[in-house]
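Accompanying notes for the structure given below.
A single protein chain has been removed from this complex, and every other one stays in its place.
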């Protein structure tokens, strides 16, 4: 018998960052807090993780492939002593470079050590890399973080401060980057001018923290202060917080998929609760609903909130129709023989008592390739559902993302070049509906900045060079 | 800084068993199927697991401490070749004996090899062990399984078949035991005459399977046939299924906590859907409810279904108020410094957008020590809940269990010697209500056998010798 | 490319045991001392190892497959707290039972816990096992230690003390057994009446130690007191040492192969220095030498001493002709492609500067299958040796050993049914000579007991039942 590694969770996730500048005398252990915060951000990346700490301008780090609780243990954490720490959870990359590409990246330059953790994706990395290489620079990784570090270090040579160097470097960087950086005694948080990826600031006592999502603050008992503004550079040194504006004006473009799928429901991003955004999407769908049904169910985990919103708006009862194995999230080897249906059965099981003999409305957050989706529909039918109506709490996914969301090649996308009716038939559902582009603004009502919906529209906030598409895309063949 | 191991999940769980007799020519790999089935039963035990396979009367096995995906890999599974397999997931035991006590236990006796996997707890194990030791027997473990094996082997010496030996052995065994056994070319499933623990039979093609819960059948694509009867011995040999009645009549006593907490909601036990039982409990609670509230929330995972039942019956809207970290279920080291509140924050976070300014009804399945419960209430208040009303979907837990449920010493139990009002105050809730004993039958309506509710009443279906209490109890100091 | 596990060291090794009863107030950590002692005995077994400690009549243990430094770490050792400890290094066994068969074996019986570590091999284990199984006993391992424990426990039921039980048990045991046992507060050392395997006693302060070889005492800074007599039972309790004679008279039969190959040269066994015995064997060979040569070399490690004895006696200069890789002793995967010669090259390399153009006398301790030997000869010729004369410092190996030495099936033995001339030709040497049976006594002059040379003569000190041969033999197909 042959086994293959099976991806139990969807793969189009990205990265999470965290930073902490501990106030003296508060008894805070930065590495330990980072460890807890990364665990709270684990949903943003499961492939590798790392922590870097700075003490007396010297940076130590530990990083490896694996989940946070597996990569770190007491001994390792206790050796990571310092006053400032940053951490990273990473989704992605392939093959033998996994370990070398894990973050934070720690480097030394003429003025000392620097550590960088990065969430996002540059769209001009090829050009920048070529420019550096033309001058004799060498690269150890394929991470954008290394390019960003080079750019900062280059600018640092002709400026007085690291903040100014970052400001100058940002003029050259195009694309998505939420960064936490350690340089000397400074902890610095940076968000790209478009604000593609979230980044927020919190506080516990006089200790300052930064994170991709506010749920990390809850985990360590810190309170949320505010989001980092698009284009803002926030520096913490000796407890003082200073803000520098990059001065770059750009179309605000927070990734709307953060609300649809990426973020934890208990996070608040740029003023909007992820949970409420999902419920609102469900309500929008319900208002467009044209079918009678007995139960509304959500596909765990990210379809649950929208399903509840749908149920409330429509008056059709909400119920749990699919049970997820609590222990997924780790590598699980899967026997290759037997029906392909098995892959999804290991992860999900239909609750026959809930769906047998029922007309079911099944809400999921998105359809990417559609393979998993079709299998779930099949599960429900085997469990006795007499009708399955699919409602998707985001518009059809039709365009690649160049800013950090890992999506398959366009040709693999379910919605690419297919009519609704074709998709409905492939999925084997009785009816199908998506959220519309027009509904989107309502779902993120109150958002403090503009958002990017290019994956639905193809309207990118930043010009993307040709041929980039193919380079950045990869992923799991089995959705 | 000092760390301590922190139990992220509640600990009062027990064990799960699985067995498979593969029909030839169906391309079934028994070890691989067992691996998948054990993963589906992982919620019944996370401390150790094991698989034994039999080929040509020779039994091989692999077992160790850890979760199923961590203990087994491709190489190990591919070496476990055979026609019959049994598996076990185990909660519990302490200290250096963990590995030696993992199951299945494989032994050899005069007629060959035998492998035993056991869910439950004997109440006369001390006496039986003493009796064997008096005759010069030696024990390698502290497992009941070894005592059961001794008893079977002793009886086997004076009978013609293993089934008859098991029947005779059962006369001496008192307490809870759901067993799967490999002996020669036979796979045998045994359930104690009280039926304390569940055990069911399924089929895929001509391959026969047994499992603690039917959700394991779903995972491998097998169909449920029927439950094993209390006191029944079912043997599979060369595809033929034969049933032998032990002839022992006893009060039927299926553990009601299987419905309250242990089992997966998608399992059906002795005719009753676990999910529906939980919803029914919530409905019963709602009918007794005396307070007005804005939202009903459940404590994940096992309080969710009851909360939904409560919401439906009461008309108060159901909502998600607590978000659980998806990645718990593994060892997570916890910084010892800082507030104790942290332990629960790593696991759960309150959804402020759902509870802020609201009167919250919070439903949980049970209160054991109450420590975690009080912390969750605190989380909700910090998130802005103006009132927190606790509803518990089982009666007060007041008596130890001797049949496989790991509960703390009576003196640690929240409900022990405390009035409702005292408990309410300790938990810090505005009101408190429990399911009543009278409600219990309604929650498991249609159950094909009697149930045991001794943990609520002290009325044990089997006589328990004095002093047993202290011996079998242990557990995690931090609930 | 396909790899296979390759045995870098010869395999016909056996086991080592150690025991320590720490005097209070001497600051001795029994587990730590055992760890060091086992490392000194590592040459007696590399497949698995274990330590059991006793504290307040409760025995804890840790054991696993692997070398001593790999199986134990600080954390594990620090948890093994107690006043008495025993340890074991084990060669042998195959397949999935490796871990379960590792020693010491710890069991509980009616009077408490018992731990047993065993070096040797019973010749009536099948009969004994059958006898126990007939009475309903079950076995977890295929170790003789478990049978021995059963026998002791059975006898213990009808006697007052563990020593007396051991004495009675010994009447039933036939074959080789050097044992260290923990029972209650007692540490007990036992040597079979034939004295097949070595066992000695030492002391450091008031702490008493036992070991297979005296080199273990040197490693922990203890001094040698005396050997355990064949048939003697030595008990240490509260610092008092008592000796009990089993009363069984038997032909003394210390394994002569301990001197030839097994033991470390710095050990002294039953009054004879292993190093001096090997040198004496070399001298005997030299006196029989009929060829002129330029250099005498030894095959590392066990041929070195004999080569030096040969050189001194013959006047032909001794030299180092073969260099052994210092890092062997661990699992090394070997590419299967390419010449088979490679296997030996990874382990040994010829020193061209020493043998080029020389007539070489190559001394090895024994020839078992002869495969490795032929390859070494080839190495020397490739390095430029013009003549290779092989001298073997033991007589031809012609009969299986039933007492703990793992030798291949008789038909695989080089000396089986072959004339000297045939062997010489197969090995590709210019001349060949063996030590004679008549020389043997001279090599172990001063030995305090008789020795067993049945592997050379077939004259076994204990009657061996038919068919045993096949059962106990196994080993590495590639010598």
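Residue numbering begins at 1 within each chain, and the chains themselves are lettered A, B and C in the order written.
Everything that follows uses one rule, which is that contacts are C-beta pairs under 8 Å (C-beta built on N, C-alpha and C of every residue); 3 or more make two chains touch, one makes a residue touch a chain.
Given the structure is predicted, the values throughout are model-derived calculations rather than measurements.
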Partner chains on view for the chain not depicted: A, C
Touch criterion as defined above, residue of C:276, C:316 or C:401 at the omitted chain: C:276
Touch residues of subunit A, complete complex, unshown partner: 60-62, 79, 95-96, 105-110, 114, 130, 133-140, 146, 149-150, 153-154, 157
Residue ranges of subunit C at the interface with the undisplayed chain: 1, 3, 27, 29, 32-33, 35-36, 39-40, 42-43, 46, 67-70, 72-74, 77-78, 215, 218-221, 264-266, 268, 273, 275-276, 301, 304-305, 308, 312, 317-320, 323, 325-327, 329-333, 335, 337-339, 341-342, 345-346, 349-354
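The rule is short, and it goes like this: only the chains that are shown with their structure count from here on.
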Cα-centroid distance, subunit A relative to subunit B, in whole angstrom: 35
Inter-centroid spacing, subunit C versus subunit B (mean Cα positions, whole Å): 48
Inter-chain centre distance, subunit A versus subunit C - centres from mean C-alpha coordinates, in Å: 59
Touching two or more other chains - residues of subunit B: none
